[in-house]
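With one protein chain removed, the remaining protein chains of the complex are shown where they sit.
Up next is chain A:
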Amino acid sequence: MTLPSPWRADFPAFSAFDEDGITYLDTAATAQKPKAVLDAITAYYARGAANVHRAQHRPGERATQAYEAVRDKVGHWLGASSSKEIVFTRGTTEGLNLLAYGLEHHFKPGDEIAISALEHHANLLPWQQLAKRRDLKLVVLPLTPSGQVDLNSASELIGPCTRLVAISQLSNVLGTWQPLAELSRLAHDQDAWFVVDGAQGVVHGRHNPKDLGADFYVFSGHKLYAPEAIGILWGHADALAALAPWQFGGEMVRNADYQQAEFHAAPMGFEAGTPPVGAAIGLGAALDWLSAQDESSIFGHEQALCVKLQAGLAARDGVRVLGEPQIALASVVVDGIHVADLSHMLGEQGIAVRAGNHCAMPLFKRLGEAGSLRISLGLYSDSTDLERFFMALDNALELLR
């Protein structure tokens, strides 16, 4: 059965890839951008760029309006109660670092932070380093064999000392959705903050962070078909009020003196310096474009592709999938073949997939694997991509065996 993508034609990169003989299956690393996003960015700069929130001149007003309109769009996309819950960041990594610094003053020695064993370095290292600074205990929640946080262990490990639980919505290595509702309950029973890393999850389906039980939800634009250097931190109003400012500079300050200053509340108090206005406008255009598509068709297409990908992998001897992926991607290892060799052979054939530890080194140590090959899909992926991948994989396996 062929699975064409009705959205692919909106992405100019695929014509370029066709010319270069490239099969792009690395969307979990970064997504291609629809033409509407490219046009919006060009139009913004072509009409005259200006800084936001500062100038009284017309271009400045226009830039500020466009920028704030994106905040409204993101709020609407996430089902936020108010646009004030939307903080612009440079990406997921910055959002998580913001939280680790912004919440730091609430922690005292002996407090615990719980993360899962599958976290990306971005949702591990900020907490690990916070734990070191404040003499906290970092608790790692183990996984089930299929690749979800083990709720039995979690219910024992999340306890009265737990002050914060930070979990990925969708694993960037295993492609598994995490049991957020249950984990949120466990966290909130202890009055702990519940932080959700939405970097991968936000791309597949529309999610309301409040419904997920999150206090904070972070994601990046570039995986959501928008440019790099723009990301979002959503916070529940009460949770945002608990944050202390972490980066200081222009426009986050209400009143400044040589020896002291007062700062704005969220969102402005967390947006020091000139923001990436063009990238934000690109994110707004990406959300407009996504909103105009049929959400359930996209979800159905992505799920059908994932099933096809897994069927193809299962049909090949010695190819082992890590965990039980539910959408978007699959990580594989081939017994007796080094992942770097596989990656070389696929790269030579124009297959753009990622090999290595996918910024989750501790997970690979725990799984006892040196690395994996990750095939990841977007809404523009189609069955032809998978056929080309499997043909290249068969060639690679033949050469290496």
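To be clear about the criterion, a residue touches a chain if its C-beta (ideal position, glycine included) is under 8 Å from a C-beta of that chain, and two chains touch if they have at least 3 such contacts; residues count from 1.
Note that in this section contacts and distances are computed from a predicted model.
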Missing chain, UniProt name, options "Fe-S metabolism protein SufE", "Multiple sugar transport system permease protein", "Nucleoside ABC transporter membrane protein" or "von Willebrand factor": which is it? "Fe-S metabolism protein SufE"
So one chain is hidden, and I want to know which residue out of A:D341, A:E369 or A:E387 touches that hidden chain in the complete assembly. A:D341
On chain A, where is the contact patch with the chain that was removed from view? 338, 340-341, 344-345, 347-349, 355-356, 370-371, 395, 399-400
